[in-house]
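See below for the structure under consideration.
One protein chain is absent from this view; the other protein chains keep their places.
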Amino acid sequence: MRKTLAVSALALMAAGATQAQELRFMCYQDGAECDAWAEAFQSFEAENPGTTVVVDVVPYQAIIESLPIQLEVGEGPDLARITDYGGLARFLLDVRPMVSDPDLIEARYGPSLAWARVGDNAPDGIYNIVDQLTATGGFANATLFEQAGVEMPGPGASWADWAEASRAVRDATGVDFAMAIDRTGHRFAAPAMSFGAALFNDEGEALVIDDGFRSFSEQFVAWHEDGTLARDVWAGAGGGTYQDAAGEFINANLVMYYSGSWQIGRFGRDIGDAFDWVATGAVCGPAACTGMPGGAGIVGLNRTEHPEAVAKLMEFVARDDIQAQVLAQTRNLPANAELQANGIAYQDVTPEVAAALTAFAASVPDFSDTAYALQGYQFNRAVYTNIPARLTQAIVGELSLDDALARLEQDVADAIAEAR
Amino acid sequence: MFGFLTLRRGRDRLDMTDWIAFGFLGFGVVLMLGPVLWLALSSFKTEAALQEYPPKLLPLAPQFVEVEGFETALQRFRVVAGEHAGRELAQVRRVGLNAQMIDPANPDERLNVHINDREPVRAVRIASENYTGLFTRFNFLLYFWNSTFITVAATILTVLFNSMAAFALAKYRFTGRTAVFLLIIATLMIPPTVTLVPLFLVVSQMGLINSPWAVIWPAIATPTGVFLLRQYMLTIPDDLLDAARMDNASEWRVYWKIVLPLSAPALAVLIIFSVMWRWNEFLWPLIVLNRSEVFTLQLALNSFQGELQTAWSSLLAMTVLTLLPITLVFAFLQKFITQGIAQSGVK
Partner (left out) sequence: MAAIVRALYEGAFNLFEKPMQMLQYSLGAHRMAWVFLLPNLLIFGLFTYLPILLNVWYAGTSGDRILLGERDWTGAANFATLLDCGSYLDPNTCRRDLFWRAVHNTGWFVVLQVGFMILLSLIAALILNRNIPLKGFFRAVFFYPVLLSPVVVALIWKWILQRNGVLNAGLDWAGMPTVNWLLDPSWAFFWIVFVSIWANMGFYVLILLAGLQSIPSDVYEAAEMDGTPAWRSLLRITLPLLTPTLLVVMVLSLIRAVQAFDEIYVLTGGGPGSATTLLIQYIYDVGFATRPRQFGLAAAASLLMAGVLLVLTLLQLAATRKRAEDG
């Protein structure tokens, strides 16, 4: 009797081991992304009895600092929501062989799939499903323009146009700042490319300091000297520290703000009815009118013990209806081509927010190839963090611009050499 | 003029040194406590109010009024200039630079007011949703328990192990004593930030990842604790220990029954430190604990920090909540810091 009980208990456990699978999903959020996914996964669990998905909400710092270390020693979750595809490329799981319709995923997510196809990863592998496409671009305080009686530059306006108009508005209305750009190389890269920076050499390695990069850098430093750009943002920090100027914009203290699509939800909430604001779309330079794409996405990790289940979940995440449902809640731009074409019915948004989301979404297809190449570049974080470190030194006068650019080139080369 | 720094006086009359001392204390209170109080007040502000420039002391929120004929409540404004100066109106909508306003008492008449001529009417409103949201959002009690377990277990072991080591270093003469002491002090020289990664290798080899003991074990041998206790125990007269040994007390008894009670002030300080360190520890748990069932409060608190945005209102509310338990621990333990040798006596 006792023996049979033990045997059947063992059998039960064995059966449980093959059927009951627990997937751990390490997730960070800027807004409500993890909460929305946790809700969506309930229907996945209903469709796949025996598989449970546990969402572990962690600080972004855990994704950046702790996840890579865990993965290197073979620990870590089954899936994660990440931004640094290049850095984690060798830990990502290629789900192409395991999903039922890889071509559909390819058709929907083509451009962003390329971001994880770096290093030794398969050139046609499916590693990541982007659930928060971001695009850099400008915001303008329309009410300040109206008060100043200055006409707002229209679509296709250049950086010079915006600088001149913002200065005029600042002087007429008495606000503190004309323009501001977030303190990161990711934001800096877009105008630099618009000024003609190629960024990459013939072997596809960054960072090249060419005439385009140099001319925007000169302009950038000059705008800090004459007060066009808010010194507080770049000169107020050091190293690769990220700093935004959203607070200044929300308080109607800034005329034009170059940031990105992720600010829309926050502006909608915190500005409310205080003033009118618009998204400017891409801003042009002498060479191009590009912004920078970017975005967080969900990846499977190749250390998982349940690759099939992970693949199933990834396919679920990629589904049009699921993406539409989650993105409606998180108010993010879709990376999914179908949803880009048809639009998303965002929940509870004001007309201003809806207009801004549309404007940003519309600007994405026109981004330059260099912009996509940089976003998909394995060592792009070396570029993003070293640009603010060195250019700020030029702005505050610690280094001449020539020295700063030479040091910048050297810093990025040093970092990349470490990984070779 | 140095008198205020030294003597513990029990006089009835305040002299100059007392006034200087209280001046210093008063200044200290403003400087040390002011910002903390402001933090507490700010934890009751909405996210939008936290963004406001210049920052306001009290959590203020705009006021709304129900007006007949309008589905949603309208925001109240005080008109400060122009034709309608002095009146308090409700805003129907804003179009560009003009606000269409009405007097709630007379809802049919539309008035045009320039937006710079009006100021929102505001009143104190406590954003208690910052706090209540925490309990619905995640398993607060579980995280609280995890933090408490780690803190209590680590503190008991820290105090025990460190005081034993300090006792050995302070009250025995043996070859290698200085070497051991220096070896312990030397570990302070390498910044913890740098040893994080190699320590992770060690802990993962031991299979401790995602266990609370991954946080507890590496934390309990603190050089600071050994150093602090050893220096304090140096001031305990050796005669007391020798007298006990004459009475056939074992070394363990000498340590437990004589040295520990006499070290009460330093032990209290170490307990406070240990509780604070473990309770507030963030970077190390972040790396070794990544399943929500073993999360600590600090990890949950910091999950309000995203890549591009931080939910300050929730983060501040959570900060205030996590501060309460250690405040109580401090209030309880600081009393023991007054028990000097003279008061505690020798039993």
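Which chain is which? They are A and B, in the order written, and residues in each are numbered from 1.
Heads up, the rule we're going with is that contacts are C-beta pairs under 8 Å (C-beta built on N, C-alpha and C of every residue); 3 or more make two chains touch, one makes a residue touch a chain.
Fair warning: this is a prediction, and the values are worked out from it, not measured in the lab.
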item	value
Residue among A:173, A:194 or A:386 touching the omitted chain	A:386
Full-complex contact with the absent chain, from A:201, A:241 or A:347	A:241
Hidden-chain contact residue, picked from the options A:328, A:362 or A:415	A:415
Contact footprint on chain A, counting only the chain that is left out	65, 69, 72-73, 84, 86-87, 176, 231-232, 235-241, 243, 379, 381-382, 385-386, 389, 392-393, 395-399, 403, 407, 414-416, 418-419
Residues of chain B in contact with the chain not shown	1-10, 17, 21-22, 24-25, 28-29, 31-33, 35-36, 38-39, 53-55, 160-162, 164-165, 167-169, 172, 174, 177, 180, 182-191, 193-195, 197-199, 201-203, 217-218, 220-221, 224, 226-228, 231-232, 234-236, 245, 250-253, 255-257, 265-266, 268-269, 272-273, 276, 280, 282, 298, 301-302, 305, 312, 315-316, 319, 323, 326-327, 330-331, 334-335, 337-342
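Throughout what follows, only the chains that are shown with their structure count from here on.
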item	value
Chain B residues touching chain A - in the complex, by the definition given at the top	47-48, 51-53, 75, 94, 96-97, 115-116, 138, 197, 200-201, 204, 209, 286-287, 290-292, 295, 299, 302-309
Chain A - residues contacting chain B, complex	24, 26, 28-31, 54-62, 65-67, 69-70, 73-77, 83, 143, 146-147, 244, 246-248, 250-251, 253, 260, 262-263, 266, 269-270, 272-273, 276, 296
